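The complex is shown incomplete by one protein chain, all other protein chains being positioned as in the whole.
We call the chains A, B and C, going by the order they appear; numbering starts again at 1 in every chain.
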Amino acid sequence: MIARSTIVAATERLAARARWHPLEFAFWISAFSAIYLMPSQHLILTEIAWLGLFALSLDLILGYAGIVSLGHAAFFGFGAYAAALLAKYEIINEPVLAMLAAGAGALMLGFVTSFLVLRGSDLARLMVTLGVALVLRELANRYGWLTGGADGLQGVTIRPLLGTFRFDMFGHTGYAYCLIVLFVLFLIARRLVNSPFGLSLLSVKGNPLRASAIGISVDARLVAIYTVAAGYAGIAGALLAQTTAFASLEVFSFDRSADLLLVLIIGGAGYLYGGLIGAIIFKFMQDYLSALTPQYWPFWIGLVLVTIVLVGRDRISSWTAPVRSLSVLMDWRTLRSSQVTRPPERTFQ
Amino acid sequence: MTVALETIDLSKRFAGIVATSNVSFRIAKGARHALIGPNGAGKTTLINLLTGVQRPSSGRIMFDGEDISGFSTQKRVGLGIVRTFQINQLFGDLTPLETIGLAVSERRGQGLDWWRIVGSRHDLVTEVVEILERFHLSDVMNTRAGILPYGKQRLLEIALAIACRPRVLLLDEPAAGVPEDERHEILSAVASLPAEVTVLLIEHDMDIVFSFADRISVLVNGALFVEGKPEEVASDPRVRAVYLGEEFADA
Amino acid sequence: MFSKSMTGVIAALAFGTFAAGHAFAQDTVKIGLVVSMTGQQASTGKQIKAAVDLYMKENGDTVAGKKVQVILRDSGSVPDNTKRLAQELIVNDKVNVIAGFEITPAALVVAPLATEAKVVELVMAAGTSIITEKSPYIVRTSFTVPQSCVIVADWAAKNNIKKVVTIVSDYAPGFDAEKSFTERFTAAGGTVSEAIRVPLANPDFAPFLQRAADAKPDAIFIFVPSGQGGTFMKQFAERGLDKAGIKLIGPGDVTDDDLLPGMGDAAIGTVTAHFYSADHDSPKNKAYVAAFQKANNFRPAFMSLGGYDGMHLIYEALKKTGGKADGDSLIAAMKGMKWESPRGPISIDPDTRDIVQNIYIRKVEKKDNQLYNVEFATFEAVKDPVKEASKK
Partner (left out) sequence: MAARACSAEASGYRGTQMLTILFDGIAYGMLLFVLAAGLAVTLGLMNFVNLAHGAFAMAGGYVTVLTVNRLGVPFLASLPIAFLASAIAGFILERTLYVHVYGKSHLDQVLFTIGLVFMSVAAVDYVMGSSPVFVQVPGSLQGKFDLFGIGIGRYRLLIIIICGLLTIALQCTLAFTRFGSRLRAAVDDSRVARGLGINVNRIFAFTFAFGSGLAGLGGALGAEILGLDPAFPLKFMIYFLIVVTVGGTSSIIGPFFASLLLGIGDVAGKYYVPTLGSFVIYTIMIVILIWRPQGLFARTSSR
């Protein structure tokens, strides 16, 4: 005989992770209120929005499936060029549709390449993901007649959003647009990670052997999430291309993937907000540093990275205490979310 | 008798070493079948072969008269061939509640459901709680599996397998390393397994084997050595010599 | 989330007051300088920065009763950064002139902003011809690649060089160089037996040079962005091409004054056409070089002139407008401006807003144990040949 109370309690607990916490409302309210409260900041906020989305997509594979990637820019770049080209050759004039199309393209690319990251050690994965990004960069460089090669894709004009809001110089439209897209995609991601599917991802990340022993086809799950993440990254890229009306080889660059890791790590992987918070901190930090010392700011960024690792990511993350408490309330798992890769086993012998 | 699981000339070789050689044996539906043998007799390899973790070098595995030798692990789980692990293989970051919830939703083929929130299905939760209760885990259902007491982890290990609704359950030393005072919980759990479930028990501990099994196969050097009713095996002089003798020597 | 609103608020206060403060301070003229201080083009960026500082040190920071303020931003050689930085400078800092841009994409990507905001875009480096056509507010104080290329083409044709292999970097200025040289040279009866393009990012020239050498030309025409000339020259020597009697010609980027000292004797004899040499013989240049080297520990290269003359152009324009610093009056004042620069007499073409300047033929020689581009022929008041051609 089962106690009803236990069932209720269990239902409660299982649903708890998906329940909205006040701090989350506060987060999004302040994000949206920035549309009115910080008009002078919209340009950088726009960047934060798409960078946050980009980091969110990395979090999906790193924080939830434990896949390390140094080439996530591949999908970002693909999306950027796709959106820019669609606009330039007036194939799809409406930005939202173009953005979705670009995302879909990146999604497919993600699906195809996902099979490359199923096997192998972390290093092999790092190199393969990196390799994919490099190959795309080379292709973009080769086919200059299409992509503009090293000069970037010039002469892109983005039509007004939904035919009414044109992308103004102050980035007002840009920010609102990026923020809404980010919010919608965040909602979907949030739903996804709290679903049985999300739970199975965590199990796959935690113990693939056992996961398969209870009937989970590990590879299929990894492919699925990698594909989704690629789509997210593609949309982030599309947002960049549409808000700057430009795309250059830089979108594929290694530095972009590296920065992305930093962004996610600053915020903390494995609870979705990490990427967004990381983006905010990183961008303002970078903006501040590069205004302060235009020549040598990478030194300080580097120092931050080194310190984060030396001090230990878990402890560092405590200086985003309020955020953390939110994450803790949302899901205690993040306390150990830093264990994104299994302790190094001797995979190279 | 109706056969649940059958192996035909099953062999497995690693780089020269023969881990399993021409093992042919049948497990009757609903049987309580024990597989014993000295260390290194190839018991775990056999389990790996049965569950599809490893592929046989030769021979076949039949389940309900169907050749499943080529099936993947998850496909066999789908058919109802489920195992527990000798050393705990749990999701350290998940609570028993989530672990069992995961297993049940997977079994129901809802694993790819990414839109509904975990726990939004009442019948699912009921089943989960029922399993937790049955294995005395409901009191710790919100504790990370990684920090559960060892006995509880073993229980969860078995509960996790049960959550997959096994038709054939392979128990790999369920009581291994469990302190005496916690054992009874495990043993009673094993004993109370539904009768229709066929159980293959791999065990060192003779007390458990003889209290539990209605049929025993002895594996030596990867080959099937003796098979029969417990009393037959117990009285078989060769077995005493090869296996039990050693056991006693150890003791 | 806290940190968000926190950082946000702080930033809002900081920047907000900043912007406001500037908005009221109408007596300052603000120049947004966007160059790459990090990344591939860093050396160029630093040349420009150094020259700008030098000019302001020499001429003070007030002109026509206005205080001139330069706001430096690092583009990291990444065009989409450049766009955002330019945008922020225009929108938040309300700059009157947006300057810098050492790579063509950067210059192009900002053009629409200049037009929309009616702000002067002063191109201090990028050399692709089309740039100035992208907005009526763009003016250029550096050079156009074709300017030098056609001159060197003429020179080659006259100095019995018949067969040439061209090697250019695989990007817009490279194409400009290849095109303008080839057209002019073949028109003059020469033949270009092979046209090789090398990747822009960290190039290894050796194989390409080998390929060029195997074509056995009289000369190799080379264009690489300033900064890569050194590596090229090294490998040119290493192939032994200098000994093989294959001449090296091209626009002056390859024998960039900044790197020339490090290139070694292999560079000696290289004939280039360009608008500036640190060796240019004029009192103004002597003073410039001396002051520049005193302030920085490197030689002024041609890239620095864009910055130096750029500042001069702004200062003079402000004097002319009596301090009116809106885009239209400034650009109007700048058109047709003429002055004596360290590089020689230059002016801004009133029709194209592009620079008109002397192009000198130079040969690398050793002077008091230092390598210099020594000028031995001058073509006066050269306009951008591409735009000239399109006019006809």
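By our rule, a contact is a pair of C-beta atoms (placed from the backbone, for glycine too) under 8 Å apart; a residue touches a chain by one contact, two chains touch by 3 or more.
No experiment lies behind these values; they were computed from the predicted model shown.
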Among shown chains, those touching the left-out chain: A, C
Identified contact with the non-displayed chain, of C:238, C:281 or C:380: C:238
Absent-chain contact - pick from A:97, A:123 or A:162: A:123
Missing-chain contacts mapped onto subunit A: 62, 68, 70, 116, 119-124, 126-128, 130-132, 134-135, 138-139, 141-142, 254-255, 258, 261-262, 265, 295-299, 301-306, 308-310, 313, 339-344, 346-349
Chain not shown, touching residues in subunit C: 38-40, 42-43, 46, 196-199, 202, 204, 206-208, 210-211, 214, 227-228, 230-231, 234-235, 237-240, 242-243, 258-259, 262-266, 297-298
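Just so we're on the same page, only the chains that are shown with their structure count from here on.
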Chains in simultaneous contact with subunit A and subunit C: none
Averaged-CA centre spacing for the pair subunit C and subunit A, given as whole angstrom: 38
Mean-CA-position distance for subunit B and subunit A (Å): 41
Cα-centroid distance, subunit B relative to subunit C, in whole angstrom: 75
Of all residues in subunit C, the ones touching two or more other chains: none
For subunit A, residues that touch 2 or more chains besides their own: none
Subunit A partner contacts - residues on subunit C that touch it in the complex: 1-5, 7-8, 11-12, 15-16, 19, 37-38, 42, 46, 72-74, 76, 78-80, 83-84, 87-88, 90-92, 104-105, 108-109, 112-113, 116-117, 170-172, 199-201
Complex interface listing, subunit A residues touching subunit C: 23-24, 26-27, 30-31, 34, 37-38, 40-41, 43-44, 47, 141, 144, 149-152, 154, 169-171, 240, 244-248, 250-251, 273, 276-277, 280-281, 284, 290-291, 294-298, 320, 322-323, 326
Residues of subunit B that touch subunit A when the two form their complex: 51, 53, 72-74, 77-78, 82-83, 85, 89-95, 97-99, 101-103, 105-107, 110-120, 122, 125-126, 128-130, 132-133, 138, 141-142, 160-161, 163-164
